[in-house]
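A quick write-up on the structure given underneath.
Of the protein chains in this complex, all but one are displayed in their positions.
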Amino acid sequence: MDAALVCYPHGVAAATVAELRERGARVVDLSADFRLRDRGIYEDWYGEHAAPELFGSAVYGLPELHREAIAGADIVANPGCYPTAALIALAPLAREGLIADVVIDAKSGVSGAGREPTRATHYISADENMTPYKVEGHRHTPEIEQELGGLGNDVTVTFIPHLVPLAQGELVSCYVRPARDVDDGDLAELYDAAYAREPWVELRLGAPGVIEVRDTNYCRLSVHVDSRAGRVIVFSALDNLWKGAASQAIQNLNLMFGLDESAGLR
Amino acid sequence: MDAALVCYPHGVAAATVAELRERGARVVDLSADFRLRDRGIYEDWYGEHAAPELFGSAVYGLPELHREAIAGADIVANPGCYPTAALIALAPLAREGLIADVVIDAKSGVSGAGREPTRATHYISADENMTPYKVEGHRHTPEIEQELGGLGNDVTVTFIPHLVPLAQGELVSCYVRPARDVDDGDLAELYDAAYAREPWVELRLGAPGVIEVRDTNYCRLSVHVDSRAGRVIVFSALDNLWKGAASQAIQNLNLMFGLDESAGLR
Amino acid sequence: MDAALVCYPHGVAAATVAELRERGARVVDLSADFRLRDRGIYEDWYGEHAAPELFGSAVYGLPELHREAIAGADIVANPGCYPTAALIALAPLAREGLIADVVIDAKSGVSGAGREPTRATHYISADENMTPYKVEGHRHTPEIEQELGGLGNDVTVTFIPHLVPLAQGELVSCYVRPARDVDDGDLAELYDAAYAREPWVELRLGAPGVIEVRDTNYCRLSVHVDSRAGRVIVFSALDNLWKGAASQAIQNLNLMFGLDESAGLR
Partner (left out) sequence: MDAALVCYPHGVAAATVAELRERGARVVDLSADFRLRDRGIYEDWYGEHAAPELFGSAVYGLPELHREAIAGADIVANPGCYPTAALIALAPLAREGLIADVVIDAKSGVSGAGREPTRATHYISADENMTPYKVEGHRHTPEIEQELGGLGNDVTVTFIPHLVPLAQGELVSCYVRPARDVDDGDLAELYDAAYAREPWVELRLGAPGVIEVRDTNYCRLSVHVDSRAGRVIVFSALDNLWKGAASQAIQNLNLMFGLDESAGLR
């Protein structure tokens, strides 16, 4: 057996990955089990790990950050939907250590809340409503901080998700206090350098809408200077079921097996 | 003495208010013409004022801040929908000078974009979409800053509105860097003191959803400490057509004419 | 003497009503348990009746048809949402025996499917979808036929409901093959005679939309002649949670206790 996509909840996923690894399969795991590299942080947010011998051995599967490592990995931890949007938005700043402080206000359609019928996902609860959730702490927070730190920018982020009445789509608004002054020219240079050759990241002058990337593997960004308040603002839109989950898993599999990275994604 | 509600666009509104004042009417103006007190700032955002002799003579019509002044006013400038939500959220902190810095991420239903049929308000543009707008600067920004400053807390705010697929409802998420450490107890005390006796402001432990205040004059708040990042987060939900516009105008009229402040609002 | 509103599912409701009757309470029952007068038909659609001694003793609670009987009733069976819309639409024709044949195509918002979270009511199932349901037979069919027959017009109806992506609201389109030729003038006369003095039925020239009656006790109608095909078409819009359920129950209670029929409904 060669390749496997694992789509179980955390805990169950780790055990399954361990089994598949014993049989020699290379795995993309869509759960959170292998995304974190600090065991204590994992346990704080998720509890006991189900395959501790493998903990820390995976590559974080964001191709825009770790393309080469993914190509050689046996376990790729497919990122959460919010971290995908936030990290693509923030990576060019983080590489320069530019993020002194950041607020990430995220908005997601209802499919982000899972397929289980619950009171919150009932049509008459979600329709014509919007509300923040997991205000006390969302598990995607440590994932974002880990990867920003890995790029050389240690920062404690404020991350708040909101539920919004649409089926698919995620918009992340990042409000950055920059470590030093930057202007539009600096930002254009940084973001062009990072993404001009990326097949699945698009830079736009105007703010993106989620409908534009629906049912695609694209992440669409715009970057703005708020010179009055001395802030950099980055908007990032993607489809949480695609680039935020399944299609990014395929992108990772393509990389692991030396295929065209975009095969099957257009 | 007569009363008038003026519901024209800025510019047209000022001229109409001037005419009504000459006839002796006391006026609640729903436009932006009399909300600002700095003439230069008004002109930066709106251009020439159409009744300069009256500029600066109105009371800003947020009952929770200016109840007594409204009662004696001849012109009441009914606040914008976003400033209503944001100022009710932030006033208890501003009175203590606690806001060192603030990001206001606002989300509004489509009625906030006006009744004119446009490409942006067409069902197939708005449905299943969400997008930031007026990223380069929204006219409600100076209104928010003026009133926070009036409470003794001068601060330059970052304010970004987003269009979300529902008809009515507005949710404002405020991310405050506090000027000094505060804990849950401090906040409970401040917000209870401010709002325990307010008829149209409700404090909640959990984050509010806009459906809960639809078709009402209520503004519903929750306040949270993000101790990891050292931030205070305040959520504020209202109906942009009610507390954010028409029903607040009635609340103001009631105050001006010595009626029960809540008459006609339940 | 006491009053009770019973809001249980069929079966449970009948037992509760029996108990309340023993204590002397007059009851409005919102279930289907007392709507039908033919015991065999009840059993075909619902199974064993839980209070057979009371079966057939209730008045069908559609004020527009049975106002006087409701006033004197001990048990009032509050009609289903679809029968309310359909019967108000069709009664003026049925009284004249004008319905030779009728197709009732009904469309309902998701709240019509109940509050239980299920796969069908999950936001991502209902959003951007529409679908017929209970095509093999919906329990509201015998209720409609019984009441049309009671008005002197025995007819077997085709009744098909559809689930549509909105929270509240019900639109019923009735396609009648008339027993004899009628023109616009005849229909205007019939419908005006039936409803000109009804407080909660509104006749319109143009077809009604459900948003117009949302959160109200109104049923709004329009009547049209399709002279090409020789048909009469009646559209009927109401709010399934109001006139189709709770507010009609209040209207019935008002009638039973000699209060103003519209008390508490405006």
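Letters are used for the chains, namely A, B and C, taken in the order the chains are written, and counting of residues starts over at 1 for each.
We take it that contacts are C-beta pairs under 8 Å (C-beta built on N, C-alpha and C of every residue); 3 or more make two chains touch, one makes a residue touch a chain.
Values in this document were obtained by computation on a predicted structure and should not be read as measured data.
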Full-complex contact with the absent chain, from C:E43, C:E128 or C:D154: C:E128
Hidden-chain contact residue, picked from the options B:V17, B:L166 or B:A194: B:L166
Touch with the omitted chain, as defined above, among C:R21, C:H49, C:H66 or C:K107: C:K107
Positions on subunit B where the hidden chain makes contact: 110-111, 115, 117-119, 121-124, 126-128, 165-168
Absent chain, residues of subunit C that touch it: 101, 103, 105, 107, 109, 125, 127-133, 135-137, 156-158, 160, 162, 164-169, 171, 173, 175, 177, 206-211, 214, 222, 224, 226, 228-231, 233, 235, 237
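Heads up, the rule we're going with is that only the chains that are shown with their structure count from here on.
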Geometric centre distance via CA averages, subunit C-subunit B, whole Å: 43
Rounded Å distance, subunit A centre to subunit C centre (Cα mean): 50
Where subunit A touches two or more other chains at once, by residue number: 127-128, 165-168
